[in-house]
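All protein chains of the complex are present and in place, except for one that has been dropped.
As written, the chain order gives the labels A and B, with residue 1 at the start of each chain.
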Amino acid sequence: MAKKKLGTQTVEFKNPPSIIAGGTIVGPKEGEGPLRDYFDMILVDDTYGEKSWEKAESKMFQDAVNLALKKANLKISEIDYLLGGDLLNQIISANFAARQLNVPHFGLYGACSTTTEGLTLGAMLIDGGYADYIITATSSHFSTAERQFRYPLEQGIQRPFTSQWTVTGAGATILASTGEGPYITHATTGKVVDLGMKDANNMGAAMAPAAADTIITHFKDTGFTIEDYDLIMTGDMGRVGRDILLELLYKEGYDIESKYKDCGIEIFDESQDVHSGGSGAACSAVVLNGWLLSQIQNGVYKKVLFMATGALLSPTSSQQGESIPGIAHAITISTTL
Amino acid sequence: MDYIKAFLMGGLICAIAQILIDKTKLTPARILVTYVTLGAILGGLGVYKKLIDIGGAGATIPLLGFGNSLAQGVIKAVEKDGLIGVFTGGLTATAGGISAAVFFGYIFSLIFNPRTKK
Partner (left out) sequence: MERDVKKEQEYKNIAQKYEPKPALLKNIVMAFVVGGLISDIGQFFLNFYLSRGYSMQDANTLVSITMVFLGAFLTGIGVYDDIGKFAGAGSIVPITGFANSIVSPAMEFKREGFVFGAAAKMFTIAGPVIVYGVSTSIIIGLIYYFLK
């Protein structure tokens, strides 16, 4: 039996890593949203002076890493591993940024769940004694995601009310083996769950079963209760996904509504015409590294269950009529040990 | 008067497509393919001509009208040239629209760049 494992899917870190810095950069639309004051950098132009949006996304990824390094007062040469990913084919934003960063790099793909996939693996690497400093980062870009997963930008189509708006931005987190916290104390790794949803314009409904599964497993594995947490936050369920998730959990005896927030709902105002809310790997990354870290530092929240959720579809799988598998990874962020 | 008729006919055809999109989740691409095929069938049956008599441009501007032109073109060509008309009629009748779409499409894609949505 693995010594640090709790229950079926959770690990408890014996040497919990500290989150020592977060770097965030967002696009113009996110910069007009309610969380604008919490981001390090807001782009005026979402091409970021580059020839393509793919190049712009990779540059944001790189800059988020550099912003976090600067805040932590570290050089990239002091980082043991970069764990990063994005939504584009062959995760080119992360890999092309790593080409410039000159650091040992693990490329990850878990769709929008990559944010907590990276944090979980980073925490394990530190707890295992394989690293002192880890950077995890993710990015997404509305215009690169639209053309890969949906329609050309200038095509005159209506977005359904269930659809979500891919966040333009990038977020990076630095984990350290020593520090004053906040600490990552537990991580629950999700299973891929698929209840047959096929509508690529309704990611919330595709991801909700996986999200509910991971949250319930987390409580069972750790013995924590809802009362132990000040905040339970998901990555990009959106309004539709939130309502379904709350019902699924309520049916299993977990009423989390009073403690619950979703990054995708918080990042945009309803007047910004994003329908169900924000999404994308950057959605959870910029809200975590911008808004949430500052709330934790200011003592608003002491113990948070943070869970990024991913819809593991591809344009090919959608065209072939496959349903959309979902996944969710949860981590416990706590100011005390 | 022909403006009112065109407005009503064109509007009706688009409204039916909107119901299909909202009720069946048909994508825009499938709507266009469905309409052009349906237009060709209605044209082949000689029904669509009546809609054009009533609605004028309201019936020719929607993609149904494009399908109808293909069918009418084929029928005319078969009458004139026999079997070879089966293969030449459709595109001959619609050559103007298709060539314009290809050419203007290419030219404007050279001149303009897409902008991100707000």
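Quick note on the criterion: a residue touches a chain if its C-beta (ideal position, glycine included) is under 8 Å from a C-beta of that chain, and two chains touch if they have at least 3 such contacts.
Everything numeric here is computed off the predicted structure, so don't read it as measured data.
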Of A:G196, A:G223 or A:G321, the residue in touch with the unshown chain: A:G196
Residue ranges of chain B at the interface with the undisplayed chain: 2-3, 6-15, 17-23, 28-29, 31-33, 35-37, 39-41, 43-44, 55-58, 60-67, 69-71, 73-75, 77-79, 82-83, 85-87, 89-91, 94, 96-98, 100-102, 104-115, 117
Residue numbers in chain A that touch the chain omitted from display: 51-52, 147, 151-162, 195-197, 202, 205, 208-209, 240, 243-244, 247-248, 276
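Here is the rule we use: only the chains that are shown with their structure count from here on.
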Geometric centre distance via CA averages, chain B-chain A, whole Å: 45
Complex contact set, residues of chain A against chain B: 29, 46, 53, 142-143, 146, 152-155, 157-158, 199
Chain A contact footprint on chain B (complex, rising order): 21, 25, 28, 114-118
